[in-house]
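This is the structure I have questions about; it appears just below.
One protein chain omitted, others in place.
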Amino acid sequence: MTSTLEYSSFELMAVAGARELKDGEIVAVGLGLPVVACFLAKRTHAPNISIILELGVVDPEPIEIGSGLSDPRFWYRAKALTSFVDMLGMVLHKGLVDVGFLGGLEVDAYGNLNTTQLGDPKGKIRRFTGSGGGNDIASSARRTIVIIRHEARKLKEAVSFITSPGYLRGSGDREKAGLVGGPSVVITDKAVFDFDEESRRMRVRSIHPDTSIEDVLANMAFIPIVPDEIQQTEAPSAEEIHLIHEVIDPEGMYR
Amino acid sequence: MTSTLEYSSFELMAVAGARELKDGEIVAVGLGLPVVACFLAKRTHAPNISIILELGVVDPEPIEIGSGLSDPRFWYRAKALTSFVDMLGMVLHKGLVDVGFLGGLEVDAYGNLNTTQLGDPKGKIRRFTGSGGGNDIASSARRTIVIIRHEARKLKEAVSFITSPGYLRGSGDREKAGLVGGPSVVITDKAVFDFDEESRRMRVRSIHPDTSIEDVLANMAFIPIVPDEIQQTEAPSAEEIHLIHEVIDPEGMYR
Amino acid sequence: MTKVTPLADAVASVLPGSHVALSGFATARCPMAFAHEVIRQGIKGLTVSQCVAGIDADILVGAGAVDKVINGGGSRGRSGQHSCIVRAYEEGKLDSEESSSLSMVFRYLAGALGLPFIPIRSLQGSDILKRLEQISPPVVSRLNDPFSGEEWLVLKPLIPDVAVVQVPYADSEGNAWILGPLWDNEEQAKSSKRVIVITERLVSTDEIRRDPSRTVIPGFRVSHVVHLPFSAHPTSVYDLYDFDVKHIQLYAKESKTTDGFSTYLDEYVYGVDDHWGYLDLVGGMEHLNTLIADPVLGY
Partner (left out) sequence: MTKVTPLADAVASVLPGSHVALSGFATARCPMAFAHEVIRQGIKGLTVSQCVAGIDADILVGAGAVDKVINGGGSRGRSGQHSCIVRAYEEGKLDSEESSSLSMVFRYLAGALGLPFIPIRSLQGSDILKRLEQISPPVVSRLNDPFSGEEWLVLKPLIPDVAVVQVPYADSEGNAWILGPLWDNEEQAKSSKRVIVITERLVSTDEIRRDPSRTVIPGFRVSHVVHLPFSAHPTSVYDLYDFDVKHIQLYAKESKTTDGFSTYLDEYVYGVDDHWGYLDLVGGMEHLNTLIADPVLGY
């Protein structure tokens, strides 16, 4: 007897994100999928994670997930309500944030992120959100997890604007700039990547079920390091899917 | 018909201190007589004074005057309860404190104050309170008011340790050190002094009733500037004495 | 000493060309009634600053009141980009000094503390820094840490002429409480040369003295207190009312185009005499009542 477990690529990515978190870590999150990943980790293997939101919220227990950092739904039952200076200064800049989640318009082969601007084919600059706390998290968190859709226009050899630094142009560059940490993984809807310890270039760590390495590479604008043996990303469990659907995001805000 | 108004030298000094304050000013106070002076000013000509205590108290309305900054009696009915960073950083160091009250073991001809240590005749060093917020107030308040007993051992040509800088060695020295403000008056139990605009040396401004200039000078270890015509310090009014006795310090903690 | 004034008087105290810090964050605690009155009075040439852009900045930019925006970026969250700001950037009509949330709050903090400069680890290696380094006079520089010898970036303090802070509770002297997270509001207000408090509820000083640990802004920094309920609408004020999803969707839709935005302004800003007219227009008490916060949830 077999049963098929239905899940979306969103849910697979959220589960992959959750599994990157260790119990007891301090995690900086913003909007969307990372929030689902964090609350999932907290309800499974990592109950003692501390979640911080840059505007001044520690460890909320929302009963509705809310539409972003500024939505009071996301602040409900916090353990502390403070400020940017406290969260980004006294926790992040002091070096206490273990993991920061980042997303963006584009990420490149060295994990640099662009959330600021894109040039369109006519040469016109299109402006976007900018940094917010993104650059700060990318500069001072012990490690960052990048979540991005798997499309060639988003996975570039070099981003057109570095909003949040990854390993810059590779090996040793980040340290030279006086930065700590760096991206540990990039999670897309087709694969999970990490970074080569020497060159700091992006490397395939695992590909998701129902995908091929050809499909993964065909939808990227650069060639990552591909190991000889390619792992498969572990599929979500029934419990994880249940928690996302019924407890964390029952209204489907983020699916 | 005449009536004699009884008052102590403490009360005269407190009244003289109160009269130095203008309505609407931000005043940093600590312990003792300056507290009485401030509350007296607030109940007479300067109702809109803002009083700040370095440990994080704004505009308290104590019903018992308390034994010092750390006594919760002194925090009662504050308008804000904050911290050192807020009071000494965001108010004082930012340059918003109009007046700071200071006291000490010794003050010298240029308004420098010692609250740290004295040598005794045997060459032994005797230690005292140190700075607390005193040095900070002396460095950043727009002006300071020094309150000290009129004794030759307390009024010196040069203090043995500069805890809180006045005009250092005179003319231009304070500005060269990067400091703003400076002492405006020194109030003793015999006289009120100010400082010559050029040399920055202490100058007799007024002597108290029932004192002579000879008595004032005989009890100082340096010779201040003495103007040709010597004013008399205005005596306390009946209302001022009444307020000190009945409202501000009914238990006589500071008399 | 009461500082309570009509909104129009507080707004009239803001000089054209001055630097105004705004208390909003995306769709929370934006001084919208203030922004509307700035537009109605035709005040121009402003520099506006805040850590993360809110609808307060967007509507002011859209109305042409702003020459320069200083922030760390920002959007409305899931309801999209600040279209007026994005459009003004793309059309080259707006000067920008964009950094990051921490850079912004460190600059306000330095201003609040009277520091001449403040070191930061952020921005290194980024194109944000390259852009900031082109600004003259400089807002960023480098110093060697005298204790370790390492080179650090240092930022210049940011000292607004006036901070406009939307709060739930304040007294007539301007002693103000903010409930919920504070984001940059304390450092912003304490760095600014003066503060205009826009309060939902005007309370007695006795009420302030009852719980002085909540006082984020002391009265001695405040020049004007404006008492207007729902003055952050359509954004939220924690503990009092929720953001108005439908009106924000309307604003989002209209502000996508210059014409749409112009229609919005004509109707909701120029088309009303004052804040009371605006509140009637958006649905009056019957609609506003649906936004009132549950006292436990805070929204």
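The first chain written gets the first letter, and so on, giving A, B and C; residue counts start at 1 in each chain.
Here is the rule we go by: contacts are C-beta pairs under 8 Å (C-beta built on N, C-alpha and C of every residue); 3 or more make two chains touch, one makes a residue touch a chain.
Quantities reported herein were computed from a predicted structural model and do not represent experimental measurements.
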Omitted chain's touching partners, listed by label: A, B, C
Touch with the omitted chain, as defined above, among C:114, C:160 or C:219: C:114
Candidates A:5, A:63, A:90 or A:218 - the one touching the absent chain: A:90
Selected residue (touches chain absent from view) among B:50, B:163 or B:184: B:163
Touch with the omitted chain, as defined above, among A:45, A:79, A:126 or A:176: A:79
Hidden partner interface residues of chain C, rising order: 114-119, 121, 137-138, 141-143, 145-148, 150, 152, 154, 156, 179-180, 213-214
For chain A, residues in touch with the removed chain: 24, 26, 47-48, 50, 58-59, 61, 77-82, 85-86, 89-90, 93-96, 140
Touching residues on chain B - with respect to the absent chain: 31-32, 53-57, 67-73, 75-76, 78, 81-85, 88-89, 92-93, 115-116, 124-136, 139-140, 161-165, 168, 173-174, 177-180, 253
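The definition used in the following text is that only the chains that are shown with their structure count from here on.
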Between the pairs A-C and B-C, the one where more C-beta pairs touch: A-C
Cα-centroid distance, chain A relative to chain B, in whole angstrom: 58
Separation of mean Cα positions, chain C and chain A [Å, integer]: 29
Between chain B and chain C, centroid-to-centroid distance (C-alpha), Å: 41
Junction residues of chain B - those touching two or more other chains: none
